[in-house]
Each structure stands twice: as C-alpha cells, then as structure tokens.
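To start, the structure under review is shown below, and the notes come after it.
Note that one protein chain of the assembly has been removed; the remaining protein chains are unaltered in position.
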C-alpha cells in the first residue's frame, strides 16, 4: 500500500538509468523537482494509490566497481544535464543506497560487457543454481534488513547478445532439471534470465527494461503464474522507437504507403559502447525494427543503425527518413530528428513501471502485465501478437486504470 | 446507393485540389491507379457500400477563366507529379466535366482573391438573395441535366479572411430577414457561407475543406437540421497540422512538457499566393495553431508561419521545432520536416469526405457529422469542444463505421 | 605591444556577449580554458604579437542596473553552458571589472530597448554634445585610472532600429555644426554612433559588432582618418549568416541556380527580445538577407525570419531551406539546422576583433579595417562593394597577416 516501505532492486544499478532513477527518487522525495516525464503522475492515475517516492529504498546488482554518486557525476560531466544544487542535496541518500549495491553475475553477456566487469566480487558461477542462490540471498537480505513490504526487480543493465531458446526452456520442469549442469560455453540461461528466475521464484515481480532475454522464456512465464507474481517487458520505449509507433499508425490510418523507413541512431554512453559490439547490437536492432511491419501490416524496406559516437555521451540523436507514396503514386518524404537524453527519458518510465507493477502485485495479478505494452519496444504477451500502435497501447492502459479506479484501491 | 449516379460540385473546381480530385476520380474509374491515400478504401470501410469512382459526375463554380485540363497541366508543369500516360487517358473525362463548371460568386474574399477573378461571368451580387438564387439555379441545373440521385457541395476554394459573426447570424430567421440588404461593404455573409446556405437550403450536404467561414454559422447549423441535410468541416488536415495532432498526444501521454512549438510552412501554389495576404493568412494560422493547446491542455509558446515561396509550387514543406522538458527539468528537442505535395494529400481526403457524407445523407443523418473530425484541422461540433487528438478522432470514426456496418447498409 | 596593459570598453557590457567576453578573458588569463573558437589563436597569427588575455582590463557602459556576475549567472541558469568551477574561479575578476561599468546613453534605440533601461544613471541628454562629453569623460577616466596604453571600444549592445542618414552626415563639419541641436524627436545620431564618435574623437578604435548604425556614417569615416584611428563593423557573423556566406559560394562555383533561400531563426535571449520588435528587427534582417544576392550575383527569392522563442534562451536555432536547380532543370533541396549558443559563438570573435584592431592601431593604420570582413555580416568598406564570400574574406585576412608577419611585429 502507498506509505508502506517498498524496495526497488536494479540490475545495473550503477549505469546511466540506474543512477538517474536513484537521483530522481531522492529528488522527488524531497519535492525538489516536478513530476514531468512521469506518466503515472498524470491525473488519470490519481485514483490508484501508487507508491510515492518517499516509500522507496534502492538497492541492486552491478558488475562494475563504482558508486551511485560517481555515476551521477559522470553523467553530469559528460552530458551536462543535472542541476548542481539538486545533486548536492541528494548525495546523502545516494550514499545510503550505495550500501545496498552488490556484485552481479555475468553469463552470456558477450565479451564487450565482460570487459566492463571491474568489481572483484562479480560472480562467475559454475552452475545456474549457484547463481540463483546468490541472487536470492542478496534479494532476501535487502528485503529483510530494510524491512520492506514489497520488492520489485528492474533490469536496466546493458543489452546482452540474442540467446536462442531450446526445448529445455519450454517448461519449468525441463529447465529446472538442468540447474546444476556445468557448461560455461553453453549456459542454461543468460544473466538477465537468471535474475528474473531468482526474483520470481521468491514471488517478487520482475521488469525487463532492456532487449535482453529476461523473463521472456516459456518456463519463466509458467513460474510467474505458479508463484503468483508478475512480470513485464521488454525494452523501454523511450525515443526513436516511440516515435515510430506514434507515426506509423498515422500512415496506416491515412492509407499512405510507406516505401522505406530509415532510422539512424547515434549516441555515446555506456549503453552505446556495448551496442557498438555487433553481437549485442543485434538484440536492439531487432527490437527497434519489428514495430513498423507490425503496425503497417506489410513490410516496407527498413533500416536501423545504432552507432557509438563518443562526443554525444547520453544525448541520443536519431534521424529518421520516411519515404511514402500517396494518391496517384506520388512519392513524398517526412524526416525527423530526435535529440533526447537517454537516461532522462528512460528513468521516469522505469519508475512508472515500478509503481504500476507494485500496484498490480498488491491487486493479486499474476503473469505478464499486458496493459503495460505502451512502455515497451517489444511488449510481452500471454499469447497471440503484441500491439505496437502507441495509441492503442495507451487506450488499453487507460481502460485498465479506469477499471481499477472504479474498483477498490489496493 | 452505390451504383447510383451522384454529383460532386466543387467550389474552386479549377484549383489544385479541384483538378486533382477530378483527375483522380477519372483515373480511379478507369482502374488506372491504386487507392493509396484514400482512407475509405481501407478494409474497415468495406461493409459500408460507399460510392465508387464510376458513380460520379463532377461540376462546380470557379472565379477564374480556366479549364480542368489546363489546371492539371499547370500542376504537372510546376510540380512534376502526374504520370503523363494517366493524364492523357483522362483528358476526355476532364473535358466533359468542364462543361459543368460555372462562374462563381465573390463576396468578402479579400483583395488578393478578388485579383484572381478572371472569368467574365463572375457574380458580384448586390444582395445575398441574388447570389443564393444564382447558386441554387446552377446546382439544380447540374442535378437535373445529369439525372443525379444525390449532389454534394465541396468547398476547395482559396481561404477567405476571418469574418466576425454578429447577432444576425444567431438564427435562421434573423439572418433571412437581411437577405435583401444592399451593402457591399458589410456583406451579410462571405462567399463560402452563401454556397453553404444555397446548398443546404436545397437539402444538399456541404463540406468545407477550407478554413473559411462556410457553414460554421449558428443559423446554418439550424438550417441543416431543418432541411434534414448534413455538413462537415473545417479545413482539411493534410500535412503539418496532421503531424501536430499525431505528435502532441504523445507528449501529453508521456507527461513531457512542451515548452515551445514552432512551425514554419513554405509553399508556392495558388493557395500559398492567397495566404501570402496577411488578411487571408489569419484564418489559416488560427486553424493551425489552436490544436496544440487543445490537445496538451495548456498553452506553450507557439508560432506558425506560412510563407509563399514560388519555386516550391505545390510541394508544401514544413519545419517544426518542438522544445520540451523531461524528467529533472532537462530540455530536449524534436524536429521534423514534411515535404508533401499539397493537392495530392488533400484530394483523396476530400474524396473520402464526399463518400462518407453521401453515405450519411442516405442514412438520414442531419446536422454536423462529428465522426469526421479526423479529416479536419478545426472540426465543427454540434456543441461542446472539438476533439483534436488524431487517434481519439480515428477511434471515433472507427466506432461509427463499426456501428453502421452492423446495421443495414444504405 | 603585447604585455602592455590595454583596455576593452564594451557598450552593452552586461549583456550576453559582454559577460561572456569578460568571463572568457578572465578564464583565458588563468589558463583554465583552451583557445577553441578564437580565430587569432590559430598558427597563422603566431607572428603577430597580439595582446594576451592577461593584458586586458574590462570596462563599459550599460543601461541596465545589473552586474557582470549576475549576467553570467543568468546565462548559466537559462542556457546551462558554463562549467561551475570556472565561473567560481573568475568571480573575483568579474567583480573587479564591475567597478568600471558606467550608465550608458539611450538615443533612437526604439521603445523596446528603452523599456530595458533600469539603471538610474542612464543619460538622456538633450544634445549630442552633452552625450559625447559624458562618454568621453567615462573613457578617459577608465584609461587614466587603469593606466592603459590603449583602449578599444566594442559595441555589443542590442540592435537599434534602422536610422536614415541625411545630408548633415556627409561631412564632419556639417555634422559637428549640429552638435548642440535640441530635438529629442530627431536626434542627430543614434546612441551607437555617438559612442563611435566619442571614441574615435579621442583617437580610440571602435568596433561595431551589431547591425546598428555605429561608425558607418561618412562623417565618422572622415573622423577616423583625421584622428588616425581605426574602426571595423558591422554585425558579427556568428551562425546562420556565416553558413550562408560559406554555402552560397559553393552554389555559385558549381553553377547551380538558387531558386529560393529561406532562413528561419529562433532564439530566446535578450537580443531576441529586442529583435522581436519589428523596428529593431529590420536592421538585423537587412544585414542577414543581403549576402545571398551579393555572392550569387542575382536575386533568388529569399526570406529571413527571426523569432523570439523564450524557452531557447541563448541557444539560437536556425533552419535554412535552399531550393536549387541543377542540370537539365532538375530542382533539388539542401536544408540545414544550426544549433549554436549565441554568446559562445560571438564572444571569441569579438575578442579576435579586439586583438586585431589593437594591433592595427599600433601599426599606425587608419580608417576602416577592410581585412576584417570575414568577421562581419555587413562588412564596412572604404569604397566600392563589400566582399561577402567567406573564403575570399578569409583569403584577404590571411594575405594581411602574412604581409604583417613578414614586416616588423608591433
């Protein structure tokens, strides 16, 4: 319930999003910033009794030896976005939460992520079981020491390479049977999924804000229902892809034929560094590319590039060129450029998800939270095909909120 | 009913939109072009039995001494958009329809439009009554000679300066009482509204595709209901404003604060020439500007400019710069450029409106057709405030079509 | 000589450029910043023995009751551009120079500038003579109290409305004869020119970084030669116009026919506020617009707009759309957007001019310094037509520097 103490556990806590989420929570709790950028502070959500910033304790895993304060300072240095007064006021809280950060696990993250490991305590387990136990122990310690009513696990770590699922991931029984397999070259699951497993096995909800595999595994869907917990994902829809799911419906509704849609993305933060590795980039490009066809119902030529340009730091810049055909065969062009600060766009959406997932958990929901599709590039569904049209997604969220508001708040 | 002969009467028949609508109808009737750009050819509308291109006979008023064929040739020369084979094949039909074009009326159109008058038969009536009688006589002749089941009047003429309404426009009785007033300096109504009056008084539906006053007069709303006819308007939403009503909802739904929205429009067709006159431009800018506040619920700084750049001809180019604030107060920027061909974007929407209005008339609807809001920059409503959010407008149209499809087709 | 103490007296010292120039000099003197953006620190200029930052003492006139420190803080608050450490380190120097700032004069600046007057000491003289004496007294005090070898006067105040010259401005004799005329509605000269007169009459060089009239008066050209001093202007070429004079030569050299060139400028600093007044804007638009024709040798359709958009503060954003015709009559398009920080672009160029003008003065040059054309939108010339092509201007400056470097340094 609102007012209860709740925990936010972030995988990748010391990254750009993790540190901005932490700073943001600390600033909101002090009433130092307005709620701009936070969807769940719109009037629509007033009847829902969502958690307030003051309710939150932050903790998490990371693979780098770093601090929340240092991460905030780095962002400020590279991208010049925070008010120095605000940062100074929140240092105490960041420092307090820093004590809750634990070394993470690294499995099938690709060599670029592995190179980022700098924390001496990072776990390279020989079996999935050992990793799960370690993660669960960290989560339980966090919950117990802080006396938390609820804990939600949020994945904001760097993108892993695509991970192909096999028969063993079809059911929880099959997958659990391999928990003790020792094969570092063929891990049972990548890190993102082990975190999801560990969390949901404890009945804690899991949110995947990245394109990594996370909980999008049939066996983990089964687990969520079995443990009466919830999950949501994948890949926060913050900038260029958001624009695609806003604009493509317009072309569809006007019966304008999209001939080609080219999107070039450049940025220079750590996420960009990881995505500069072609293996890791694959997951992201796939996630960004599929929305056009899904919305239009046909496949125009599409091209998505993501390039690491160091000088831009956290300022993600995208150029999209949309070539379309109108009446009597005439070709026309729409172009846009998007100059957004990645962490600043992502952090409030992550907080929105956290608030809505905690709420759904209190309502006793279980399994994938499909009403959260508008927050994701690749929304998970229980069955069937995902809706990508931003406005249909928004309408679905509004419907959910209205129905909840009419019932009793939890 | 589909298959019946129906008439399309255009005010400004020889302009860019009028001639493109004509060429388009002729080409569609010959199955020479796909239905790209026509909303009402989307699968959603299949159950509605709308009129086919073959059903149409075209006629109209214009104030210039010109021809449909010449207008098409001018567009081709300036903007290089039509397939020469297509134009050649349709010349016969254009020439046939040319015989249905009559000299128009000019009242309160501003001096820039008045300078365009080149047809010797243009009516400068001394009273509104004379103008009405002349227009109605033209309309009845068109219907009778062509043996038409239905006739719809579509205003695609140049934009008039704003016209302030007075008490005399509050009711049909008051307005009718002044029908014979002789005062050229204070005309009872501008041309666009006289056409609307004339049409609806004969029970014919009227569509205002321009920002001119047209039927948006209380007394004419009354007339529509009284004569059991329908009307719709104002100002076709074809390009930059369409984009605004697509993008602004995204900023609103994400709780991103729009600080300023600047839109610069440049183009060089006759519409542009007329809008170069500050008086006429006022109507357009007002229509383009009000959507932002209506959607966001607050007023950021906005600026709309429309400039006549001759070399662009019909290629309307817009640059929009949207400055917005996100989480923790960070300012970010989105920009877009839109390079569309004005007539090519407008003509299919005009045809969509024509088909849907003819359909509604057959169903016995009366008054303003509010479900057509997605086609207009300044949608007319029966009462209350208009919806500007493109996706809510679209949802309303979809709801209407679904309900109609479930009932009996007309 | 380099190493000597020299004075920089700025008209509008407390504005965006004035305060950035001051902060920049203080930071350079402390070796806290690299010389990026300063043309005169390129290797080409090494042989010239220009003054170093350490040599300078700053003073000036302003009409607002404000401080250098406050102006820097405002810029930081609105545009988020300065490193807080740098500002902190330079506060002492800014505070010291603040003591040299005097209330300015206001004559024919337009009502928008007059509204900005907040300093109680601002001089509204009844005659030009009184204004001149007051300005000269301030300049002499500054020189004497600070024991300065040279003083240069730099106009970085807001843009005045255009001022039409008459016969009385043709010669120094005629103009001087009217020095005591009392007619506030028809002032002999606008403020910018009185400052120029006052300075050059004392033998001090004058630089006009704005489009105001300044020293571009035949009588003042005469004065400069007579007093053996130098002057340069008008209107620093910092952003969009710089781009025009870079790109237009390319179109000319490639024999591509520019059909239209549209430039929209938006920004929100005090300069923008003043230019929002149509009277003051005229001077600026004229200055920005004439370069295209001058370079191409013919007049395409051009359009320049400058609009005040508050949220942008000092971030001047320009969109230019260039429509051109190539081989076989094909129309093509180039567009650019420029997102520059106005003060940051202007301040180093102002410092370059100051260094080069002080140098020229030491060399004994007199009259208009034509080799400085590359720094100005509307370069003043002794006679004939100004060169606007940026690369020809640059070549002329390089030639001057090479010739000077071969002679004896001063």
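For reference, chains read A, B and C in written order, and residue numbers begin at 1 within each chain.
Going forward, a contact is a pair of C-beta atoms (placed from the backbone, for glycine too) under 8 Å apart; a residue touches a chain by one contact, two chains touch by 3 or more.
Note that the structure is predicted; figures quoted are calculated from it, not measured.
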item: Hidden partner chain, touching residue among A:29, A:165, A:266 or A:366; value: A:266
item: From C:133, C:225, C:294 or C:333, residue that would touch the chain that is not displayed; value: C:333
item: Option from C:54, C:95, C:118 or C:253 whose C-beta touches the chain left out; value: C:253
item: Hidden-chain contact residue, picked from the options A:317, A:343, A:361 or A:378; value: A:317
item: Sole residue of C:344, C:357 or C:380 that reaches the chain not shown, by the stated touch rule; value: C:344
item: Hidden partner chain, residues of chain C it touches; value: 20, 23-24, 27, 33-39, 41-42, 81-83, 86, 242-243, 246-247, 249-250, 253-257, 325-330, 332-341, 344-345, 347-349, 374, 390-391, 394-395
item: Residues in chain A touching the chain absent from view; value: 259-260, 262, 264, 266, 301, 303, 305, 307, 309-312, 317, 319, 321, 323, 331, 333, 335, 337, 339
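The working rule: only the chains that are shown with their structure count from here on.
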item: Gap in Å, rounded to a whole number, between the CA centres of chain B and chain A; value: 45
item: Length of the line joining the C-alpha centres of chain B and chain C, rounded to whole Å; value: 50
item: For chain C, residues contacting two or more additional chains; value: 337
